[in-house]
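Every protein chain but one is kept in place in this view of the complex.
The block that comes next holds chain A.
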Amino acid sequence: MADLSKMKISEARDAMRAGDVSSVDLTEACLGAIEGAGVLNAFVHNTPEIAMDQAKAADARIKAGDAPAMCGIPLGIKDLFCTKGVASQAASNILGGFKPEYESTVTTQLFDAGAVMLGKLNMDEFAMGSSNETSCYGDVINPWRRGNDEAKLTPGGSSGGSAAAVAADLCLGATGTDTGGSIRQPAAFAGITGIKPTYGRCSRWGIVAFASSLDQAGPMTKDVRDAAIMLEAMCGHDAKDSTSVDLAVPDFEAMLTGDVRGKTIGIPREYRMDGMPDEIEALWAEGRKMLEDAGAKIVDISLPHTKYALPAYYVIAPAEASSNLARYDGVRYGHRASLAQGDGITEMYEKTRAEGFGPEVQRRVMVGTYVLSAGFYDAYYNRARKVRTLIKKDFEDVFAQGVDAILTPATPSSAFELGMEMDDPVQMYLNDVFTVTVNLAGLPGIAVPAGMDKQGLPLGLQLIGRPWEEGDLLNTAYALEQAAGFVAKPAKWW
């Protein structure tokens, strides 16, 4: 039954409820697929015993009737989520050996709904990266290749392990997190669907913090319907996260009608970048036409401060990171450097952090320290926060004009070769050019696979929605998915 891991969440749910397949069958199929896919380096801590126990419990619950939609669904969990008693180290050596005594709220909700954890997924260290090359576990390999070319491609980042695992059918869905594009960019690079909900939809409690005002969790799945099902299980108010919103979570799946007649879709002119590949431009135009053919009204809009989003992000995110990552001091958890005779507490901090953090994390912590330091706080940090206000206002203005959703490319390229962009941090940062505005404005955004480039690699489109209207956004994405008809899968070579 090797094909069971290829099922979608909706198919598996229906098959389990009908008694055609069990969670134990599904889980065994996924564990087998994971075992055969070591070369992708997507799963980094496997938890087969936990998975089988959860699968058996899920089967009993389904048999008893009235089980939630996620019951018995085998998932991969990004290493950024704290999972009780299971290694959770944010792909960093500084958290080597850390086994949380508690469970994150999002994973608690998923497991309470009966979902099965297959293991922890690779990612960029502390979610800082766009190619999954900053991980202490090594690179993740994208299951997609350029035809017969054996060059290893990035699955994107930071949720690169999640994207690769879902694309390669090692699990039915995976959790991701998105601070500047870390769900949507890898989803686009791997030909899968990924949604970042509105800031405050998912509790951040128990998720290792990177930039707290930007971080949001979300699902990475094989289609839009699965994203709707899994997102619903992840959302909800949590008293343990003061920024989590106390709003009812709608039945997102029930909102997938595919009807977008009368909706207004904005096309922002500032997202037409110099040097953007023709194929991305063409895909964007096709997406516009697909939504128009489906009955939506297309309008050209302007988001004038778009150009300043990345520079603002690269002040705010490192500033928050330098503060959040101050907790890694070698005292309470994780790595502590061995000390020389006469070393005091300052040497312990400095050596521990130099050994434990990789180069990109060190760079961002220090940039953040600099922009927050006396004399530069106003010039950099406060200015960036003011620009952030303007970026959010750009979106508020177009929503006030009646725009329901905004269509953009998801990424400025298809998946690139591993090792190609590692030398130039700023070049790497440009990967997030279309996604980072959404985090700065706290909006929901979804990446949907919509086509292929000449090399045979998937390309994604992004839809940006109004705050708290994930249901409407998912429905527009569903209409786009139906029109695009993207069904390609990577040819199995691993």
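We adopt the following convention: a residue touches a chain if its C-beta (ideal position, glycine included) is under 8 Å from a C-beta of that chain, and two chains touch if they have at least 3 such contacts; residues count from 1.
Basically, contacts and distances are computed from a predicted model.
Student: Between "Large ribosomal subunit protein bL19", "Aspartyl/glutamyl-tRNA(Asn/Gln) amidotransferase subunit C", "Rod shape determining protein RodA" or "Phosphocarrier protein NPr", choose the name on the UniProt record of the chain that's been left out.
Tutor: UniProt protein name of the non-displayed chain: "Aspartyl/glutamyl-tRNA(Asn/Gln) amidotransferase subunit C".
Student: One chain is left out of this view; which of A:333, A:416, A:434 or A:478 touches it in the full complex?
Tutor: Of the candidates A:333, A:416, A:434 or A:478, A:333 is in touch with the missing chain.
Student: Given the contact definition stated above, which residue among A:280, A:367 or A:474 touches the chain not shown here?
Tutor: Of the candidates A:280, A:367 or A:474, A:367 is in touch with the missing chain.
Student: Using the document's definition of touch, tell me which of A:13, A:263 or A:353 contacts the absent chain.
Tutor: From the options A:13, A:263 or A:353, the contact with the absent chain belongs to A:353.
Student: Which chain A residues touch the hidden chain?
Tutor: Counting only chain A, the missing chain is touched by 97-101, 198-200, 213, 239, 242-243, 245-246, 305, 307-308, 310-312, 314-315, 322, 326, 329-336, 339, 343-351, 353-354, 357, 362-363, 365-367, 369-371, 373, 379-380, 382-390, 392, 424-426, 429, 440-442, 467.
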